[in-house]
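Step one of this worksheet: look at the structure below.
Missing here: one protein chain of the complex. Every other protein chain is in place.
Here is chain A:
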Amino acid sequence: MVKGLGFRALPRCARDLSMTDNDDFEEQPPEKLPLDSWHRGHGARMVPFAGYEMPIQYEGIKAEHDWTRNHASLFDVSHMGQLAVSGENAAHELEKLLPASIANLPEGQMRYSLLLTEAGGIIDDLIVTNTGAHLALVVNGACKWDDIAHLREHLDDDVTLTHFDDFALLALQGPEAAAVLEGIVPGVGELSFMRAGLFKWNGHHLWVSRAGYTGEDGFEISIHQGHAAALADALVADDRVKLAGLGARDSLRLEAGLPLYGHDLTLDTDPVSAGLSFALAKSRRATGGYFGHAPSMARLEDGGVAQKRVGLALEGRLPAREGAKVYSGDALVGTVTSGGFSPTLGHPVAMAFVETEHAESGTELHLEVRDKRLPARVVPLPFVPHRYHRKGAL
């Protein structure tokens, strides 16, 4: 019997977990993406993920992964929550919930940030953009309903929260993405990494962000769902573009050392342990005024965190998956939170939280997979260098 033909467990928002204790709670059937039939027509294998039926792969995960690293791939990430906060006090109000500096965020600039609990645990990670008209938030699909509830609860009533649930989000990722998109949306090539702007294509508005979650240069394009299939058609008409699914997105983000909410980040993790101290804006460390400020500052002190997120390189071919235990000698020192085979490197890699004293690069550890102890070495993240189009870079 071959078991486990499905994709591994869905990432879910930590706050959802309490729902499983409720006998009255029934799992809703997954929703369909705006491009559902388009994906099926292009040979997608669809799986339930984050409350949607999502394309996990078309041609095959490894082929899609390699194509993204060498050319350009189109991903549908419309399951993600596209939100906006507007009103006179929007920036000030968001600063109560995010450890980022929002008030001074220039128009067209994007910033990675985190929703934190009062204890400094991570509710979700997100991107905030000053669009000029409002502050846009792109949040994880599995977390979006909880995020909306959190924002509604804590933002002042003068602030308007909008959910753009009629917009699709398409990601074009890879070293040829800029040349492809510039060909049909002139001007996008002038955006640098983490910059965004409003463009027009065939008379339709596009909000284009130079960002993504693959480690490659690329864009995320927000477009009204009614025009998304036409844009997808225009993109895949270019020979440099192929479709890629969730499977490749996961292996690409793992190689890029990017944490995935519900796996590497949870309510029980915090920005400092997770290696996301950069998200705790320096300008706000002294003044605070946001959820999780005091515990985050304490964790920034030397010895302030008991464990850290690290990269682990394995030998051989046997991957260590999420949940694998990490040992130093006979001592249990951590747990793998994401792991798999790296198509680019040709060996397995993993991210794990390990006790701080074992988190130094070069530390030799072992991972337990079934009855085996696999040697693994702590290595710097990312596993595969990022190739973002940074401002000032050629």
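The rule is short, and it goes like this: a contact is a pair of C-beta atoms (placed from the backbone, for glycine too) under 8 Å apart; a residue touches a chain by one contact, two chains touch by 3 or more; residues count from 1.
Just so it is clear, contacts and distances are computed from a predicted model.
**Q** Can you tell which of "Electron transfer flavoprotein subunit alpha/FixB family protein", "Peptidoglycan-associated lipoprotein", "Glycine cleavage system H protein" or "ABC transporter ATP-binding protein" UniProt lists for the chain that's not drawn?
**A** Missing chain, per its UniProt entry: "Glycine cleavage system H protein".
**Q** Of the residues A:230, A:297 or A:318, I need the one that contacts the missing chain.
**A** Of all options in A:230, A:297 or A:318, contact with the hidden chain holds for A:318.
**Q** Of the residues A:247, A:271 or A:295, which one touches the chain left out of the display?
**A** Spelled out, the listed residue whose C-beta touches the missing chain is A:247.
**Q** What chain A residues would touch the chain not displayed?
**A** Residues in contact with the chain left out: 1-8, 56-57, 60-63, 65, 247, 250-251, 316-319, 321, 340-341, 343, 348, 370.
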